[in-house]
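Just one protein chain is left out here, and the rest sit where they should.
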Amino acid sequence: MSQPIPLSVNGKAVTVEADPDTLLVTFLREHLRLTGTHVGCDTASCGACTVLIGGRAAKSCNVLLGQVSGEAITTIEGITPADGSLHPMQAAFKACHGLQCGFCTPGMIMSAIDLLTHHAHATREEVRAGLEGNLCRCTGYHNIVSAVMRAAQAMQAAGGGS
Amino acid sequence: MTQLAYHRPVSAAEAARLAAGDPEAKLLAGGQSIVPSLKLGLLAPSALIDLAGIPELRGIRLQGRTLTVGAMTTHAAVAASPEVRSSIPALARLAEGIGDRQVRNRGTAGGSLANSDPAADYPAAALALGAVLRTTRRPIPADAFFKGLFETALEPGELLTAMEFPVPDRAAYVKLPQPASRFALVGVFLAQTGGAVRVAVTGAAPCVFRVREMEEALARRFAPESLAGIGLAADGLSSDIHGSAAYRAHLIPVLARQAVAQALG
Partner (left out) sequence: MSAQAPYIGRSVERKEDYRFITGSGTYTDDIVLPHQAYACFLRSPHAHAAIRAIDTAAASAAPGVLAVYTARDLAGIGGLPCGWLIHSIDGSPMKEPKHPVLAEGKVRHVGDPLALVVAESAREAKAAAALIEVDYDVLPPVVDTASAASSAVAVHAEAPDNVCFTWGIGDGAAVDAAFSGAAHVTRFSFANNRLIPNAIEPRAANAQYSPASDSYTLYVTSQNPHVARLLMAAFVLGIPEHKLRVVAPDVGGGFGSKIYVYPEETALVWASRRVGRPIKWTAERSESFLSDAHGRDHVTTAELALDADGKFLALRVDTTANMGAYLSTFAPCIPTILHATLLAGQYATPHIHCKVRAVFTNTAPVDAYRGAGRPEATYLLERIVELAARELGLDPVELRRRNFIRAFPYATPVGLTYDTGDYEATLERALELADVRGFAARRRASEQRGLRRGIGYACYIEACGIAPSNIAGRLGARAGLFEAAELRVHPTGKVTVFTGSHSHGQGHETTFAQVVADRLGIALEDVEIEHGDTGKVLFGMGTYGSRSLAVGGSAIVKAADKIVAKGRKIAAHLLEAGEEDVQFSQGAFRVAGTDRVKTFAEVALAAYVPHHYPLETLEPGLNENAFYDPANFTFPAGTYVCEVEVDPQTGRTRIERFTACDDFGNVVNPMIVEGQVHGGLAQGIGQALLESCHYNEDGQLLTGSFVDYAMPRADDLPDFIVETVRGTPCTHNPLGAKGCGEAGAIGSPPAVINAIVDALAPLGVRDVQMPATPYRLWQTLQAARR
């Protein structure tokens, strides 16, 4: 049953008239056409759909629109500067070749941002453990871990956080 | 998904009332287990009662030797809580090991306990620590809470509100994850409080259970060697492509010994 749901997406407040049991990822991809958030599975296992809800990583295929009423959602589009520059995490993925086909990448980047937000001094091993919710079939993760380590330095140098 | 009703009550009492009024409704905590079931069509409730807007269900409090965790407290919050880390570090570590980062940010302690998934971690902690599970109606001791596969003592319209964990002298949780889902293939939580020891096992059977023989042996002497010679029968244990009942039976004392060593370490 359709009802008004207020939320903010990438800093913009929106009130949507929608079924509260719509999956958040469906809303983002199909209603808002924010297609950077991807769907890679139907069991909430792969993490390709990871976004930030209130600054914390969540699988948007596993959250209902009704659950995020009043929340602030950030997608990959929302961390991308409008001037063509990159978020330090994005820049690190590029510099370290932390992506190949790119399909898991937005979700991986969102998870990694959450990881560093709450664990700024993570070791390589801790980064691996911290990314267990995101599957990548291309990279073997080695360069993703390197990218997150690089981003950690860059984000600290820039004053921490994102 | 079907066109179902969606409620967002602001108090536990209102939530319980809504649930009591609609036996086909489902309570929605973090949704990390329910949403996948909805997606796959395994669940088709008439309504969802979202508990996220109820402040009284959240929060962590340490009073004397009792740690109280609100039912809607996320795993991430438990893992990061100074109160939990100082009083029952094993519980913080358990929370830190549930699912993955994204699941821990959404999934809740109460949701996990009320779901009573046979491979979930929290039931082992609740049972081994001898927690009291508070509901909108009554306190339920953990020993009386877990009834079977996805089955608890909660009655229709009864809502889990908080868990009270007695702070033990020592505790530890060790699990061997199923390689794909990373749920516990077998997980052993053990806790020593005064002269008493409780050992709870998850993942190995349709429902979390205690191992009295180990408890008694460890109560006599809390050391890994005390478990020597204690074997578990495979009868009644779960068997699937990831591990036979015999393998699970084998793992229980192995992980229990590791847990004792960890608790002592």
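Lettered A and B in written order, each chain numbered from 1.
Please note the rule applied: a residue touches a chain if its C-beta (ideal position, glycine included) is under 8 Å from a C-beta of that chain, and two chains touch if they have at least 3 such contacts.
Worth saying up front: this structure is predicted, and the values here are computed from it rather than measured.
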Displayed partners of the chain not shown (whole complex): A, B
Selected residue (touches chain absent from view) among B:A180, B:A196, B:A228 or B:L264: B:A180
Where the unshown chain meets chain A, residue by residue: 29, 33-43, 45-46, 48, 75-77, 80, 86, 90, 93-95, 97, 99-106, 109, 124-125, 127-129, 131-132, 134-145
Touching residues on chain B - with respect to the absent chain: 1, 40, 176, 179-181, 185, 241-244, 247, 250-251, 254-255
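The working rule: only the chains that are shown with their structure count from here on.
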Euclidean distance of C-alpha centroids - chain A vs chain B, Å: 28
List of chain B residues in touch with chain A within their complex: 1-6, 8, 28, 31-32, 35-36, 38-40, 48, 50, 52, 76, 80, 99-103, 105-106, 181-182
Contact footprint of chain B on chain A as seen in their complex: 1, 3, 19-23, 42-45, 47, 50, 53, 56-59, 61-64, 66-67, 69, 111, 114-115, 118, 130-134
